[in-house]
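All protein chains of the complex are present and in place, except for one that has been dropped.
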Amino acid sequence: MFPSDMPLAPDRGFASDNFAGAHPAVVDAVVAANVGHAPAYGADEWTGRVEAIFRELFGPRSQALLVWNGTGANVTALASLVRPAECVVCTESAHIAVDEAGAPERIVGAKLLTLPTPDGKLVPEQIAEVAHLQGNQHHVQPAVVSITQGTELGTVYSAQEVAAIADTAHRMGMYLHLDGARLANATAALGGTRAALRSFTVDAGVDVISFGGTKVGALAAEAVVYLNQDLAERARFVRKMTTQLPSKMRFVAAQFEALLGDDLWIRLAANANQMAAQLYTAVSDIPGVRLDRGPQINSLYPYLPAEVIEPLSRWSFFWNWDVAQHQVRWMTAWDTTPDDVARFAAGVRHALA
Amino acid sequence: MFPSDMPLAPDRGFASDNFAGAHPAVVDAVVAANVGHAPAYGADEWTGRVEAIFRELFGPRSQALLVWNGTGANVTALASLVRPAECVVCTESAHIAVDEAGAPERIVGAKLLTLPTPDGKLVPEQIAEVAHLQGNQHHVQPAVVSITQGTELGTVYSAQEVAAIADTAHRMGMYLHLDGARLANATAALGGTRAALRSFTVDAGVDVISFGGTKVGALAAEAVVYLNQDLAERARFVRKMTTQLPSKMRFVAAQFEALLGDDLWIRLAANANQMAAQLYTAVSDIPGVRLDRGPQINSLYPYLPAEVIEPLSRWSFFWNWDVAQHQVRWMTAWDTTPDDVARFAAGVRHALA
Amino acid sequence: MFPSDMPLAPDRGFASDNFAGAHPAVVDAVVAANVGHAPAYGADEWTGRVEAIFRELFGPRSQALLVWNGTGANVTALASLVRPAECVVCTESAHIAVDEAGAPERIVGAKLLTLPTPDGKLVPEQIAEVAHLQGNQHHVQPAVVSITQGTELGTVYSAQEVAAIADTAHRMGMYLHLDGARLANATAALGGTRAALRSFTVDAGVDVISFGGTKVGALAAEAVVYLNQDLAERARFVRKMTTQLPSKMRFVAAQFEALLGDDLWIRLAANANQMAAQLYTAVSDIPGVRLDRGPQINSLYPYLPAEVIEPLSRWSFFWNWDVAQHQVRWMTAWDTTPDDVARFAAGVRHALA
Partner (left out) sequence: MFPSDMPLAPDRGFASDNFAGAHPAVVDAVVAANVGHAPAYGADEWTGRVEAIFRELFGPRSQALLVWNGTGANVTALASLVRPAECVVCTESAHIAVDEAGAPERIVGAKLLTLPTPDGKLVPEQIAEVAHLQGNQHHVQPAVVSITQGTELGTVYSAQEVAAIADTAHRMGMYLHLDGARLANATAALGGTRAALRSFTVDAGVDVISFGGTKVGALAAEAVVYLNQDLAERARFVRKMTTQLPSKMRFVAAQFEALLGDDLWIRLAANANQMAAQLYTAVSDIPGVRLDRGPQINSLYPYLPAEVIEPLSRWSFFWNWDVAQHQVRWMTAWDTTPDDVARFAAGVRHALA
């Protein structure tokens, strides 16, 4: 029986980092950018400054294009790299494969070649195996490898792992795209410095990044960052074709200026990661909670007794992950507090007592 | 010779209504919506309230879907109506045909059948003429008529004109889409009331509207409004496929709540229209400025002496419209003031003296 | 060591039923149709007659559209059923998923949702499981189930199995497409009569069939057969959009008239099936040849000693199936003879001795 005397639910639940609002500095920056007229479509000074900040992060040959959301960033990135009868190699759990309503297939016009993984991470050997499709005129030709960092399963590639994938991809004539909807969380997990960021992106040989801002404190701000300007040449047109060219771009740029300044985005992600670690500690000894592993970024995927899932999620909402396995997802956000963690863990413990 | 002693340029130029920022009420609403966690992807209370407000505007059978921009709204609307081997009938000057980087062809997967017009307005007779393509297996089948209200040429359809187009379209088995990137300006021009809005939309037989918020004071907020819920059934999935599903939707909804409340959007558009009328009065007697007609909404398309265009636009920026004809576009915004108009007109007069 | 004294290779190898030529009756029909002028694009008398023959096969409410190849038939069929943000459910080994160079994703504009199977056959339970995607706005919506009959793995659905799939699909609001590139072989396997054909198609609830002619003796002739005319309404336009509208259609129709008359297509397929059965008998006791099962239609998938595969296929060409598993494919055709089988089996036996 689910207890009727549940403790107070946390102020901020563990459903999704998309449930969080925006960091005050982001909103302040938008308010501050709302002064008079400014050129549209990216010719404004805010966008100019943010493009320069991205070049500081990723080097002088990089080029960032601002967009609104992750699907838009991914589709813009892929459509600028893929030609007809080519395909994108990714994991079976990749966001582009599972959660973008077919936008890649429709807009990029390409098949996704999905490979199974236990942990959301591709390995070079899997990529090498698709070589047998190269030159086969009946099959789409592998053109891009797309990996997610941190992955949809809460794991993180090391810089060495990304570099090995990039090597394999490049040797096979493919590009490497990195879906960084949670790039901030991965960066925090791998050291939390700009050098760490560079180690698994530009230094590792990544060609283009979907750089996420929304989940880590923006209202709606993502970027497609080309680490090689040559690939960005046609990307401005592709962005518009993807419907992702903001007219009043200064307001997207202002969000990024706030987030990127003083590495706020990394610090916010570090908090989310830390709260996930605390949650893991707080629940891992609760009888009935089974966890395959501790969190590398900001999500846990616990298995719970079947009958407790629905009432517990009514108490403090979270999503199912794998219904058949009674597996759910608990996710922290940039604004999750130790008190939120403590209250949520207390509720879980009480419900399973 | 372009004079060196030009007067002070206006604070807000006449380049585009996209150069304007957001109305303070819109920004305030975003700030106010930034409280704690809220469900993502439209399950939040702000979105719920805005959907209800749209139903007040367009009737209980209507359904609004929030998106970020006009191209996104148009593509979502069209993709939910068009099937393979069908086409969209529109004017040669339609935004979907000229200024969306091929997004409709790519994402909708459809040809646009463009018809010439002197003033950006289709007439029923033109639409009727495409009937000879119906049933011709070599030709895409006309499925949707798309008109823009107010048009890309600054004109406005009367309610009767829209109704006649809707009748023709429906008799031919086609839907009617209305690209309302400047719906507010058209509404203001046709009376400025909600009844006026309804007269040329739901009452006239329009099937789906791209409802513009950005140009009239939002940061980035548009809606696809289905006047017949049945057509909206699959639209949620199409919106995601178009990359236009905002994760933190409350912030888009908040913008609309501010704009739609107390008809702010209409009043702001009315100001833009009025400023265009004032500008017309202020420049129409200047020798060298030739205008085909007075403005119906918020734009003028003057012909200027060729040599003055570039230096004048350097003084206060505006866009060319038709380079070969020395025609430019002057556009007012929701925040244009009488002083902006006076200063700009004075500069034009001085430059042409 | 591969023996140097291999016996004479068969006249007709076991590489593919696409390696076979056309049945003489088919070529004779093309020659006979080459008389003077005839209306193009299907308004000719040959096409009219063949459409009538297809109605005899599949009932008065059916409608056949002639095309050139299987990919064209599949894409035409699917594109006429699928709308934006929808998907097609099929097996991981489906021809549409593996061997059509991304044509479905590109032209239909849809994701393929591929499900694993041991034998190339979907079961209703698998289809039922995709129900959890229905209504999820982040996911393409399942619109069509596509099964292959006989399958790419040489198996055959019983009429009851197809009916159960159709029931499930229809209850879930989906259509059922049947890729019948080897429909003739399946028909022969299930009794070899028109009643048998109807039992697993129109009687079982299939909505649209890709009806294969090429592999069973045509030069290049396939048909998309809609069992419900309403679904065919827009298919003529879709066929043209898919590039599959033959201008001199009488020559495609003539091929089908020859094949369908007197059930020649079924008899030719029966021969292919029988030769595969003979081959199975002739090789199944050869040490080193491992077979999971006997053939249901016209293909075997033996595992061979790794070192013999390449030289044996140089002696009489055949394709690898799964390189990692040393599995190959041996396929019979409409014109394979007992002597071909005997010679090939003798060669295999000699090579493995």
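Order as written gives the chain letters A, B and C; numbering starts at 1 within each chain.
Going forward, a contact is a pair of C-beta atoms (placed from the backbone, for glycine too) under 8 Å apart; a residue touches a chain by one contact, two chains touch by 3 or more.
Because the structure is predicted, anything quoted here is derived from the model rather than measured.
> Which shown chains does the chain we cannot see touch?
Across the whole assembly, the hidden chain touches A, B, C.
> So one chain is hidden, and I want to know which residue out of C:Lys240, C:Arg329 or C:Arg343 touches that hidden chain in the complete assembly.
C:Lys240
> Touching the hidden chain in the complete assembly: which of B:Val140, B:Leu153, B:Ala254 or B:Ala269 does that?
Here the residue in touch with the unshown chain is B:Val140.
> Using the touch definition up top, pick the residue from A:Gln141, A:Thr168, A:Thr214 or A:Asn298 that touches the left-out chain.
Hidden-chain contact among the options goes to A:Gln141.
> Residues of chain A in contact with the chain that isn't shown?
Touch set of chain A with respect to the missing chain: 41, 79-80, 83-86, 108-109, 137-141, 234, 236-241, 245.
> For chain B, enumerate the residues touching the unshown chain of the complex.
Touching the chain left out of view, chain B contributes residues 84-87, 98-102, 105-106, 109-112, 132, 137-140, 323.
> Spell out, residue by residue, where the missing chain touches chain C.
Output for chain C: 11-13, 15-16, 18-22, 24, 27, 30-31, 33-41, 68-72, 75, 100-103, 106-107, 109, 214-215, 219-220, 237, 240-248, 251-252, 317, 333.
The rule is simple: only the chains that are shown with their structure count from here on.
> Using the contact definition given at the top, which chains are in touch with both chain B and chain C?
Touching chain B as well as chain C, we find A.
> State which chain is most central when centres are taken as means of Cα atoms.
It is chain A that sits nearest the middle.
> Take the average of all CA coordinates in chain B, do the same for chain C, and state the distance between these two points in whole angstrom.
Comparing mean C-alpha positions, chain C is 50 Å from chain B.
> For chain A versus chain B, what separation do you get between their C-alpha means, in angstrom?
Chain A and chain B have C-alpha centres separated by 33 Å.
> Report the inter-chain centroid distance for chain A and chain C in whole angstrom, where each centroid is the mean of the CA atoms.
42
> Could you list which residues of chain A touch at least two other chains?
Residue numbers touching two or more other chains: 100-102, 106, 109.
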